[in-house]
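One protein chain is absent from this view; the other protein chains keep their places.
Chain naming follows the written order as A and B, and within any one chain the residues start at number 1.
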Amino acid sequence: MPPFEQLLEWSVKIAVGFIILMTMVAYLSLIERRLLAFIQMRYGPNRVGPFGLFQPIADGLKFIFKEDLIPLDADKFLYVMAPALSLVPALMTFTLIPVGGEVTLPLLDRPIALHITSINVGILAVLAMTGMGVHGIVLAGYASNNKYSLLGGLRSSAQLVSYELAMSLSIIGVLIQAGSLDLVTIVERQGGGWGLGWHVFWFQPLGFFVFLVSMIAETNRAPFDLPEAESELVAGFHTEYSSMKFAMFFIAEYANMVTAAAMATTLFLGGWQGPGVTRWPWLGPVYFLLKVAFFLFLYVWLRASSPRLRYDQLMDFGWKFLLPLALVNVVLSATLALWF
Amino acid sequence: MVPLSWYLILSAALFAIGAVGVFVKNNIISTLLCLELMLNAANLAFVAFSIFQGTIEGQLFVILVMAVAAAEAGVGLAIVIALFRNRETLDVDESSLLKL
Partner (left out) sequence: MTFQQLLFIGFAALVLGGGIAVVLLRNPLYGAFALITSFVGLSALYVMMGAQFIGAAQIVVYAGAIMMLFVFVIMLLNVRADEERPPRHRFLVWLAAPLALLLSAGLWLAVAGVQGDRAPSGEAGTVERVGKNLMTRYLLPFELTSVLILLAVVGALHLAKREKE
């Protein structure tokens, strides 16, 4: 393939992926508010457009027109850098996730793979990027020069490091079974058997549980949203942020949610695999979106129905329960891999 | 193609910068940061040799160096916290006595 064509393909894929991700993020915020309202027996935002469908646009406009404040004592450079540092890794992760198999487009003579790129160290690269996202939050906490922000940043760093450990270990079971770190290969290995080949059924249920819990903690969502616990820390690390800078943190959080859901789908729920996907490849992205939507629903459901953990409970749960469980899963997977 | 010597020269320069940092900085945390810089310079040379000789040992050594660096950072920062608790300072010049 000539390099120019390759570059063009990448650019188009990145642009399409970016637009879809941004739309998902925008409507995720609306769906979250509507669902929360439904669970709490109230209406939620329903005035802007039919069923409140234009609410995200109104929110976006509002963010743009708000005054952009920088606190007097803040560390200006780091204060401005922090939102970008938290947003960029959140968006970058999506380049590695396969949303479908190979499809044919009407005007092209060759099949197009529905992932932006696939590399030998896929999962490690995803972990690396999510790991980098932490720095933005911590930096925001430090740069704001505000005690609530600092506490939020400190909590966040401790929490993310603790749960990243359990998350990485829970993935090892999948790696042992799939025999590859490449996300495309991992999805392909889970095909067949009427969905029983998915890792969540085929001897990784424990790993799935650990991954699910630590992924919610990694994205700072309820019931693990200690870094922004509003009852004690005002708004945690983004207390001082306003306007587009706050919007960037907001987008980063929701993009991280989508990414984590997509990772869980890819690793444990068979990615884009589903009935009939070999005959009609365009069904792949549909199945993928449905599975991702399931996890996103779970996020909102948990937020609506579970109280926030206390800080020491959070640490105890991560280190004394999830981590040993993940280790047990590694040993179990290795043992089972010898037999099957 | 990038020749091997470029990587090695970069590694040498990085090592020298790290060494200067260890000499010049008086904040113990900054000293530790510069130490990491020196370790990474060594890593770069290891990987470059490993790739250009077609052997794998250099890369395996880098993994071990990373583990050692993690251990070093953990213990080093624990010492920093203990030091700060005892003396209320991070200045290495102020902490030259074994006893308070």
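The rule we apply is simple: contacts are C-beta pairs under 8 Å (C-beta built on N, C-alpha and C of every residue); 3 or more make two chains touch, one makes a residue touch a chain.
What you see is a predicted model; the values in this text were computed from it and never measured.
Enquirer: Which of these, A:I14, A:A158, A:L212 or A:V286, touches the one chain of the complex that we don't see?
Expert: With A:I14, A:A158, A:L212 or A:V286 as choices, the missing chain is touched by A:A158.
Enquirer: Residue by residue, what part of subunit A touches the chain that was omitted?
Expert: 78, 119-121, 124-125, 127-129, 131-132, 134-135, 138-139, 141-142, 150, 153-154, 157-158, 160-161, 164, 181
Enquirer: Under the stated touch rule, tell me which residues of subunit B contact the chain that is not displayed.
Expert: Contacting residues on subunit B, toward the hidden partner: 1-21, 23-27, 29-30, 32-34, 36-37, 40, 43-45, 47-54, 56-57, 59-60, 62-64, 66-75, 77-82, 84-85, 89-91, 93.
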